[in-house]
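Removed from the display is one protein chain of the complex; every other protein chain stays in position.
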Amino acid sequence: MPMTTVADPPRPLGSTMRRDRWWIQPVMIVVALTLFGIYAVIRVIINKDYAITAGGAHLESPFFSPDLPGILSFHTSLPWAFLVLWSPLGLRSSCYYYRKSYYRSFFLAPPSCAVAGAARRKYTGETKFPLVLNNLHRIFFYFAAIVIGFLWYDAIRGLFYHGSFGIGIGNLIMFVNVICLSAFTFGCNSWRHIIGGKLNCFSCSTAAQKRHSAWQKVSILNRSHMQWAWISMFTVWFTDVYIWLVSAGVFSDPHHVF
Amino acid sequence: MSDGGIEHHDYDVLVLGSGGSGLRAAIAAAEAGARTGLVCKSLLGKAHTVMAEGGLAASLGNVAPEDNWATHFQDTMFGGKYLNNWRMAELHAKEAPDRARELEHWGAVFDRTPQRTMSQRAFGGHTYKRLVHIGDRTGLEMIRTLHDKTVHSDVEVFMETTITRLIKDGERVVGCFGYRRQTGELIAFAAKALVLATGGSGRIYKITSNSQDCTGDGYALAFEAGAQLVDMEFVQFHPTGMVYPPGVAGLLVTEAVRGEGGILRNKDGERFMERYDPKRMELSTRDVVARSIYTEVKEGRGTPHGGAYLDVSHLDPDYVKRKLPSMYDQFLELAGVDITKEPMQVGPTCHYFMGGVKVDPDTGATRVPGLFATGEASGGMNGANRLGGNSLGDILVFGRRAGEGAAATANASGAVSLPAEAVADARAEIEGFLHGSGTENPFHMHRELQKIMGDGVGIFRDEEGLTEAIGKLEELDARVANLRAPSDRLDYNPGLQLCREVRNMLTVSHMIARAALLREESRGAHSRLDHTGYSDYWGEHNIIVEGTGAHDMSLTPTPVVKRDELEELVEARKEAEKAS
Partner (left out) sequence: MSETIDLAHAPGPRKLQIWRGDLTSGELVEYELETEPGMVVLDAVLEIQRSQAPDLAVRWNCKAAKCGSCSAEVNGRPRLMCKTRLDHLPADQPITVEPMRAFPLIRDLVTDVSWNYRVNKQITPFTPRENLKPGVEVNAKGEFLIDQTDTDRMSEFRKCIECFMCQDVCHVLRDHRLHDRYYGPRFMMRMASLDMHPLDGVDRLDQIADEGGIGLCNITKCCTEVCPEGIHITDNAIIPMKERVVDQRHDPVLKLLHRTPNKGRIKPPPRSETPRL
């Protein structure tokens, strides 16, 4: 039987002896993730103005890549982008960093360290449905890695305007975005495990030694996984907004074709 | 079992102390089939061994293949100024490699060589790179390994239990008495054999690298039980402790800082070790480096906070952070100094007691039947000065031997019981601390004691200072019977704890001061301003302390215990030293 003591944690949500403004971070995370989620859904439903094509350009919004209607030659007004978007969104929602941030900010379990969380009849962590599905993070990673391949293809293809090499603001944005997304995706904890972390011995074979050095490199990215998570979320967002505005004719993308 | 409010336990072997030596002894006793109990004054795994940083000296020869036990033995003897018990130094040098390998098999993880064997680093006084280590937290690695091994051996552990008395039946030790610190409940142990692994007594000095627990309990308990103690005048002052800020003064700065290439300078930027020991420089033995720093400061060449500069800023910052991570943290957190950029300020700090209970080298038996001692609580292995790295070997080698020795005695012994009068006596002492009519505050008396020892029995000593200190200690003797805890509550009462500890520390202080007065020479860690050279007589004699009580303490010079078959090795080393 757990003993009850006078020094037991105060039960009401948010009770703490901390003096700092610990609630700022969860509030900011709730705001940012909610806005991004709403934006993503609305954007996919709107389902237009997602590629810059003026002047022979070919700049595809990351929300709509790969361009399934283009590749498979079909036309639909339905929000088809969901057919792809589940994988990067799944990667993010099962990502160890995002889990930390939404368990804290949305589930209040706990809202911050040494701050009392929301009272629950029964806490089960990640042992029961649906949260146990977060263990499938690596599956989302496999698919998201394929999407990253398409985004690199998009970024490189974007450098060619009617077949001629050119460069513009849109291209720069596309490259910055795909670099940040790659840094996020390949700093993944599951990837770090698969590439080498699962080995019990880093030195026992030549292959293990190679995997160890790969593991070390992934570990470097992983150390700033949180930063890459936020940066890449905002670069995706910004890239899409930019392409939307240009393709809707609000302004044109400054570029130079050689 | 409970009797008149006293919890009672019965063991074949009872080990007092849960540092490296106590844990190793308990493991050995349990493996030898003895029902074994282990009493810790603190929580398990918090003992002073965690503070050991540099490494464990063992002549594995992984880095220097030419290393062997004989060289390690010679280094130990030279470091101890030939006052060591030869047999102990021999056993230690011979068995330390096996003890190091054994730790690995129990799960310890040490730094590696490129050949994937245990790496070894250089340390003061060691001819070759010899110290097995992991970063600068070797002691923690050892204690965690031994702690886990103990927990999974058949050993019952009593945490936060303070022992205040050894109990004898006639001439033989048959158990001990004390209380549980968390509740104040009294507790008695009957044991066929009892191992003291209680560590040193650094807390008799204000400036010390020692934990709160290091209050010389084992020295005092053994003395009161009739055991002999040896070499008590030799107190090692580690050359490099922090000197600032005041709250952390004395905190250890590992010798590994110098082992990795740290340089000592005075305020004028002079590398002063060139004047004191041009051959070994910073890696001279601890006594020499400590005295050199002390002398620099005393002659006006100290740093603003009264120490010397110790500098590693010429080394690669990443290397420093990897090899000395806890030093880097310690200075950054506590002193606001980034050691990769600025020098540290360091000065001598009380670190280790070479002296201790006199034991049989092979079994750890004291002269009192049923009583054994090991580790820092025992004396003889280190002579007049201990080399860095030898204590971690010492605790393993002699911990195992004492555990086996105690188990052998226990297995050959019939049942023992605690005489009722002795138990009643021990109980009365504790109740006196709580409810007696005394008026002496243990916190204040502890401070007074530290001042007496710091002023009169510090790193440099002379007849006048020692005599004065002994006089003051005698004044404390008169008052110590009047100690009383400022509060009479039973649960976790810090005053009660300190009452008995102050008594123990006072007994130990007497031993140190009196032995220091008797030894009219300077040797190893013992430096007399009025007798600066070596004396031929004292070079052949240890001082044995014994008595029937604190007021009846006799000191007897006794010839060093030699061994014929080692004569050649020792002579060869003496010749080599003369030649250089």
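A and B label the chains in the order they appear, each numbered from 1.
Criterion: contacts are C-beta pairs under 8 Å (C-beta built on N, C-alpha and C of every residue); 3 or more make two chains touch, one makes a residue touch a chain.
Being a predicted model, the structure only gives us computed values, none of them experimental.
Chemist: Considering the whole complex, which of B:Val39, B:Ala57, B:Ala96 or B:Ile134 touches the chain not shown?
Modeler: Looking across B:Val39, B:Ala57, B:Ala96 or B:Ile134, the contact with the absent chain belongs to B:Ile134.
Chemist: Among the options B:Ile163, B:Val337, B:Met354 or B:Ala515, which residue touches the chain absent from this view?
Modeler: Among B:Ile163, B:Val337, B:Met354 or B:Ala515, only B:Val337 touches the chain that is not shown.
Chemist: Of the residues in chain B, which ones touch the absent chain?
Modeler: Counting only chain B, the missing chain is touched by 42-48, 50-51, 60, 62, 97, 101, 104-107, 109-112, 115-118, 134-135, 137, 140-141, 144, 148-149, 151-152, 157, 159, 182, 209, 211-213, 244-248, 251-252, 326, 329-330, 332-338, 341-342, 441, 443, 485-487, 489, 491-495.
Chemist: Mind listing the chain A residues that contact the chain we can't see here?
Modeler: Against the missing chain, chain A presents residues 1-3, 5-9, 16-19, 96, 99-100, 103-104, 107, 109-110, 113-114, 116-117, 120, 123-127, 131-132, 135-139, 189-190, 192-193, 197-198, 200-204, 212, 222-223, 225.
FYI, only the chains that are shown with their structure count from here on.
Chemist: Mind checking the centre-to-centre distance between chain A and chain B? Centres are C-alpha means, answer in whole Å.
Modeler: Whole-Å distance between the two chain centres: 56.
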